[in-house]
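Right, I'll just put the structure down here and ask away after.
One protein chain is absent from this view; the other protein chains keep their places.
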Amino acid sequence: MRMYWSVFKLRLYNGLQYRSAALAGIVTQFFWGFIAIMVFEAFYSQALSQPPMSLPELISYIWLKQAFLILVILWLRDSELSDLITSGNIAYDLCRPSGIYNFWYAKLLAQRLSGAALRCSPILIISFFLPHPYRLMSPPDSFAFWLFIISLLLGLLLVTAISMLIYISVFATLSPSGSFLMFAVLGEFLSGMIVPIPLLPQWLQQILYALPFHFTADFPFRVYSGHIPASEALVGIGIQMIWLAVLFVVGKWLMSRALRNIVVQGG
Amino acid sequence: MRLYWKYVWILFKSQMQYRASFWLLTLGQCLTPLAVFAGLYFLFERFGQIRGWSFPEVAVCFAVIHTAFAITECFARGFDLFSTMVGQGEFDRVLVRPRGTILQVLGSKFEFARAGRLLQSLLVLFFALSSLTIEWTPLKTVTLILMISCGVFIFTGIFILAATFCFWTIQGLEVVHILTDGGKEMAQYPLNIYQKWVARFFTFVIPFGCINYLPLMYILDKTEGNGILYMLAPTAGIIFLLPCLLVWNIGVRHYRSTGS
Partner (left out) sequence: MITVRGLHKTFRVAKRSTGLGQAVKALFHREYKAIEALKDISFSIEPGEIVGYIGPNGAGKSTTIKVMSGILVPDSGICSIMGYTPWEQRVSYVKHIGVVFGQRSQLWWDVPVIDSFELLRDIYKVPETEYQSNLSLLTETLDLQELLGIPVRQLSLGQRMRCEIAASLLHSPSVLFLDEPTIGLDAMSKIAVRRFIQTINAERGVTVILTTHDMSDIEALASRIILIGKGRLLHDGSLQGLRSQFSTRKVITADYRTCHRPLAIPGAAILSWSPERAQFSINTGEIVVSEVLAALSSQVELLDVTIDGQPIEDLIIQLYKEHQLS
């Protein structure tokens, strides 16, 4: 456990060294948030029928997405890890006294947490005090808020588990940028980061709800605004845990297979 | 110019050394705007229109800006990745060669995989134009070409500006994405759907509005009064590029006095 804590501290420390990077990140997130809101505002202004998500709910969705972006995006890339694989320096990590899956998982998780630690609170606070149409609304009740926190954390664990699969795929493709591009584009769409899932056509929604991506971002954000009521949210959290278990098992299995191949090649 | 193509040729040979990676990247590059475009399509399916603009009209906007961006990313990638060039001291090498710095930086990178993105954008453009009923005139065709080529000038200008920052700091460059990716994201819709101040900023400061919204009105016969002004609006892109080149030269001078 101590090892994981020091990995996290190192990351946070590195992040602080880049003072303007954090500030620039916040400014950028705000800009993106405003564009997205303005586009949806324009769409909503002349909507013919009542959309399945109200504008305030949608705006909260967007601000949460901007604030927790680093926690939920799939394309966050640790070039150190992918370089390890392509350059063959992975031998060093194989000598470490901890399982490589757990070690990398901790590293990726730390990268996300330390990135978010610096960026999320300024965005949340400012967006909470914006003038009326752009404001981040507060959750309907404290229960919804706690459900949101739980589902967001589970979503974070889930997205990290999925990104582990991307790194494992680098063993096969040996092209980190290629692997990331493919996964990231699909993942972004499937998790509702481009268009919130309720606004998509019915048939597509049904497919997306059956995949794990929706639980990484779309689900927690809608739990926050109460768009997903508490009872459904509890069920969803259960499904999140099942997905998490499945992805862990699959990830570890694929990893051990990939490593076995490496040893054979190196032999 | 001849030298530039030599640079491109040698980079092409380099990238062909890694064929699998090349195809994977090309495919991925093709998918990226496709996912965004699919999002656009589904939004129109739900809402029908956006402030009076139909789906194919917005698709032209989308395609013009993405085509311009894809072309720029292909050939001005050297400026996009300039921070690594400075970080690794490779810019010193540029300075000990008897050629202009801009040409050498342009020639340092050329990503052929980005052609996937270009192809996809062109397909969208073709689809959008064919599903609109436009009375084509030679002037309108010229306008369309101006839109794309001047879009390339604007993006190149922004890339150069961003690269110039690297002479002072390589931190916080992320903010430049507001202008490149953000500008692209924003200008894929007609600018009049946004708040006034946003539309003004992206017309008069960074003239994205001049390369698609205004001339598009001309092509779609939505203009009132003199159409020529709308038609020539894209040339603002050339005007935008000039100060960027000036700033670049100031940056190079700074680099040569601090060496950092």
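List of remarks:
The letters A and B name the chains in turn, as written, and every chain counts its residues from 1.
The working rule: a contact is a pair of C-beta atoms (placed from the backbone, for glycine too) under 8 Å apart; a residue touches a chain by one contact, two chains touch by 3 or more.
Keep in mind that this is a model prediction, so the values were computed, not measured.
The residue from B:Gln88, B:Gln195 or B:Asn249 that touches the chain not shown here is B:Gln88. Residue B:Ser257 is the one among B:Thr133, B:Asn226 or B:Ser257 that touches the chain missing from this view. Set against the missing chain, the residues B:Ser14, B:Thr137 or B:Asn249 yield one that touches it, B:Ser14.
Touching the omitted chain from chain B are residues 2-3, 6-7, 10-11, 13-15, 17-18, 88-90, 92-93, 95-100, 104, 253, 256-260.
Note that in this section only the chains that are shown with their structure count from here on.
Annotation: 28 Å between the Cα-based centres of chain A and chain B. Chain B meets chain A in the complex at residues 18, 20-21, 24-25, 27-29, 31-32, 34-36, 38-39, 42-43, 45-52, 169, 171-175, 177-178, 182, 185-186, 189, 193-195, 198. Residue ranges on chain A touching chain B, taken from their complex, read 18-21, 23-25, 27-28, 31-32, 34-35, 38-39, 42-48, 51, 173-175, 177-179, 181-182, 185-186, 188-189, 194-195, 199-201, 204.
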